[in-house]
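Rest of the complex left out; these chains stay put.
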Amino acid sequence: MARSPEPAATIEQDAPPAGFRVTLDDFDGPFDLLLSLITKRELDITEVSLSVVTDEFLAYLRAMESDGTVDALDQASEFLVVAVTLLDLKIASLLPQGELVDAEDVALLEARDLLFARLLQYRAFKEVSAWFARSMAEEGERHVRSVRLEDQYRETTPELKWTLSLDDFAALALLALTPKEIPVVGLDHLHAPLVSIREQAAHVVALLRQGEPVTFRQLIAGADAKGVIVARFLALLELYRHAAVGFEQLEPLGELTVRWTAENWTDENLVNLGNDYGQ
Amino acid sequence: MASESAMTSASPTDAGPGTVEPGADEAPARGIPEGIEVARALEAILMVVDEPQSVVGLASAVGRPVKEVRAAIAELVADYDGTAGGPRRGFELREVGGGWRIYVRSELDEVVRDFVHTQNPSKLSQAALETLAVIAYKQPISRGAIASIRAVNVDSVVRTLLGRGLITEAFTDSETGAIHYETTDLLLVQLGINSLDELPKISPLLDDGTEGFDDVR
């Protein structure tokens, strides 16, 4: 059985976390990473020592994050799903085992089975791809008879009937040369109309920069669509990340007050805001 | 056009029950000159082809029943292999990619190499090979489904495979608009196999948690 190729990146087991050097490019997705971690520890997928592998997986994820290599949301999310599942499983294995099987346990078991099933499937295709590579390499060495047609046959092939006008020909070229994009599944129907986080951030910033603390309720006043509320909330989180706002909440689920705390804020900050969300 | 046949995956190799075989009794529209064996006509045709030839195609070319042509091919294979009394030839007749073609016998590939200025296509990346494997076993399959098995975006890899002619668009789902892909005969040729049935079985590896993967061989 073909071992998955060793990743070029190395884990330095005893080095401090800062010593991790990982490039995302070395791993073709989360399963690739997970599989290589499992293989490295020589563990069976079904008897994975979850704890160790989960820690390593998360370490990679963290390193990727700090490298800034996780920029594409879709890619990061796949890694996150796997990480979260692993983490769940690890937590479950650390907790004292109760006698009762509750719904959460069942859900965890299902999550584990699903993760392992997908991982096994991934491994199966990865392993069989070695056969593809080998067969193609072997067949590439073979020589098939493929010679120029003897002149006597070449000369007697039926004469070409050309029916295309010059304009038809140009039209055909235009058709053929028009980029044949692989159609992308549209996401438009998922949020219609699209709400720009940046636009909503501009609204939020405008309100806050007047100086007075503003409650979240006030910030979303007049928002007529759920998407707008979500976008303003995300905008707030982004602003918090940039240390532009502070929060005050006296009791859990109580009124949330937002205060403008940015010392030097330029419109350039605003332009870059929400880039992570692709909007 | 014959050249297009490399793109279609339906192989006319096996004439189904519904296929009309050129009858032996009918006067063939074209055919072999009096007194010449079918095998001889076949080897003449095999000298000029540049693509695998299906049994049905060959039968139509020589104006003989498929059954007779199939027997003649078997005879030629044995003949070239040296199991029919003659020498083991430097070439062989192989069924690859849904048809028959003359190949140099593999032990002589080395000797022949210098004579053929082949432009070997650059090797596929590991990601491309794995994607190709997924498509080969799960076809027809949409890009979304491939991406979910591989847990990565596969757009550029799919484009590479399309450009290489190893996969092609099978159909577009009328509801979702998702294009489904399937492998081509060219892939079979490059793998040196005659049909998808010759792919290695991978089901044992999928036995655990195979729910929803029943369609995987």
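Order of writing sets the labels: A and B. Residues in every chain begin at 1.
Please note the rule applied: a contact is a pair of C-beta atoms (placed from the backbone, for glycine too) under 8 Å apart; a residue touches a chain by one contact, two chains touch by 3 or more.
Values in this document were obtained by computation on a predicted structure and should not be read as measured data.
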item	value
Formula of the whole complex, where the shown chains each stand for all their copies	A x1, B x2
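The criterion applied here is as follows: only the chains that are shown with their structure count from here on.
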item	value
Distance between the centres, which are taken as Cα means, of subunit B and subunit A, whole angstrom	37
Complex interface listing, subunit A residues touching subunit B	5, 28-31, 46, 72, 74-75, 78, 82, 113-114, 116-118, 120-129, 131-133, 135-147, 149-150, 153, 182-185
Residue ranges of subunit B touching subunit A (in the complex, touch as defined)	46-48, 50, 91, 101-104, 106, 109, 112-113, 116, 118, 120-121, 123-124, 126-127, 129-130, 132-134, 136-137, 143-144, 149-153, 155, 158-159, 176-179, 189-193, 199-200, 202, 205-206, 208-211, 213, 216
